[in-house]
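My questions all concern the structure below.
In this view, the complex is presented without one of its protein chains, the others remaining in place.
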Amino acid sequence: MIKKFIHQFASPKTFLLQVERSYSFIFFTSLCIYVFSIVWGLLFTPEDFVQGNSYRIMYLHVPASFLSQSLYIAMAVSSVTYLIWRVKLAAYLVIAIAPIGAMTTFIALISGSIWGIPTWGTWWQWDARITSTLILFIMYLGLISLHNSFSNYEKADKLLSWLVIVGAVNIPIIKKSVDWWSTLHQSASITLTEKPSIDPVMLYPLIGAIIGFFGLIVCLILMSSKNQIFIREKNKSWVKDYV
Amino acid sequence: MEILKIEFLKLRKKTRIWLGPILVFWLIMIAYPLTVELLQDRLQIGFFSVLWIAILISMMLATEDIFTEDYNDGSLEQTIIQESSFQVGIGLKVFVYWFLIGIPVSLLSFIFSFGTTQNFELSLPIFPLSLISSYIFLNIFVLGNSLSLNKGSVLGALVTMPIALPVLIVLGKGMTALQFDINFESFILLLLGSLSIIIVLIPIVVSYIIKAHLE
Partner (left out) sequence: MTDNSLIIANNISYKINENKLFHNLSFDIKGGRALHIKGKNGSGKSTLLRIILGITDPTKGSINSAASLQICYLGHKNALKNYLTMRDNIHLLQLNNHIKLNKYLDLIGLKKHLDVTVSSLSFGQQKKLALLRVFLNSSNLLILDEPFVGLDDDTHEQLTQFLSNELIEGKGLIFTSHIPCQIKSDLLELNN
């Protein structure tokens, strides 16, 4: 029952048509939200009492860091879906997300480094969060190189899914272990359960930036999975008709 | 038990497989003092870091071709067909490797620690720590090697290195705890706990991965 539903819903063809229909809407909406929030955040919010203007890089840093981990979780969910229900689309998604995950993690690391220079006086510190983000980045690279080293797609999909799942088990462990190091990084300012410790004036544009950035990344993923579908199903008649 | 005998029989004739990693460990531990000025107190500063990294690297080398031979000559297919639980076979194989490589390396760790620190009380716990951590590393790299079966061991090491890093962190923390004598037992327990989970989980995952390779 579930299997049938998933297979129907997740046929690459249906997916592609849905993407075609909604892509431009998602893209322009999130672009507007992101640009609006950035402009708001950069031009119309006051300087930070301690950090001056440098804190404004958080409109890039925070969304990127947030997504670097969320994307991994998304990959893990897709991997489980693929291994249990053999949904091909899920396998395409896993490999479509990997490079984008690596990219956002890289952005998070670089923007964090830049932010670190004026505020901490150093661009790199072997601190808990930075280290775990770096490890995450290496994991993404490992996933990509593993998938690239096989010419048989189905084999590559299965191996990749297993590695993603083992890696997902490992993420909390990485966090836990590096948390034991004394840390320089501030703790999260926004959590779901507690009242934000950030001033509302800065909070709203930040939330906007996160949502906008999220939407833009989703668009990237849609494009990249569309690519995967074309590569993998190029011999299917509907793809030939489509192109 | 038959599986154990078979693995021992194979390794007895392939000394390179288990002697190589032990010698590499030895080499690193001898090379370390040569790169530092030979002052006892300076040696001690980085000694344990080098020790853990040497264990990590020797375990990485130990697993280099752990499944390649059986894959290439068709033994893995035969094992799967016979259905005499494949996971257990993998677990036992890792155990044999640990027995032949992990235990000697752990003994050497103890000897080198004592030689460097001249402190018996500090060096003795190094033995169980090395035993446990070498077993964990072996399992992790076995996972990596099963993933990159037939594609060379560098790739396998790369993809599983992030999983091995937390163990290094815990080991580093554990050494600090040992030196200042605070709560050292909890680190041993933590590592033992992780090991007991890994020993069960990794062979299961690896068996699925190898089946995917054979398809």
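Read from first to last, the chains carry the letters A and B; within each, the first residue is number 1.
Simple rule for what comes next: contacts are C-beta pairs under 8 Å (C-beta built on N, C-alpha and C of every residue); 3 or more make two chains touch, one makes a residue touch a chain.
All of these numbers come straight from a predicted model, not from anything done at the bench.
Considering the full assembly, B:Gly74 is the residue among B:Gly46, B:Gly74 or B:Gly115 that touches the omitted chain. With the whole complex as reference, residues 2, 6, 9-10, 13-14, 69, 72-75, 77-78, 80-81, 211, 214-215 of subunit B touch the missing chain.
Keep this in mind: only the chains that are shown with their structure count from here on.
The part of subunit A that touches subunit B in the complex is made up of residues 135-136, 138-139, 141-143, 145-146, 149-150, 154-155, 158-159, 162-163, 166-167, 170, 173-174, 176-178, 180-181.
In the complex of the two chains, the subunit B residues touching subunit A come out as 143, 147-148, 151, 155, 158-163, 165-166, 169-170, 173, 205, 208-209, 212-213, 215.
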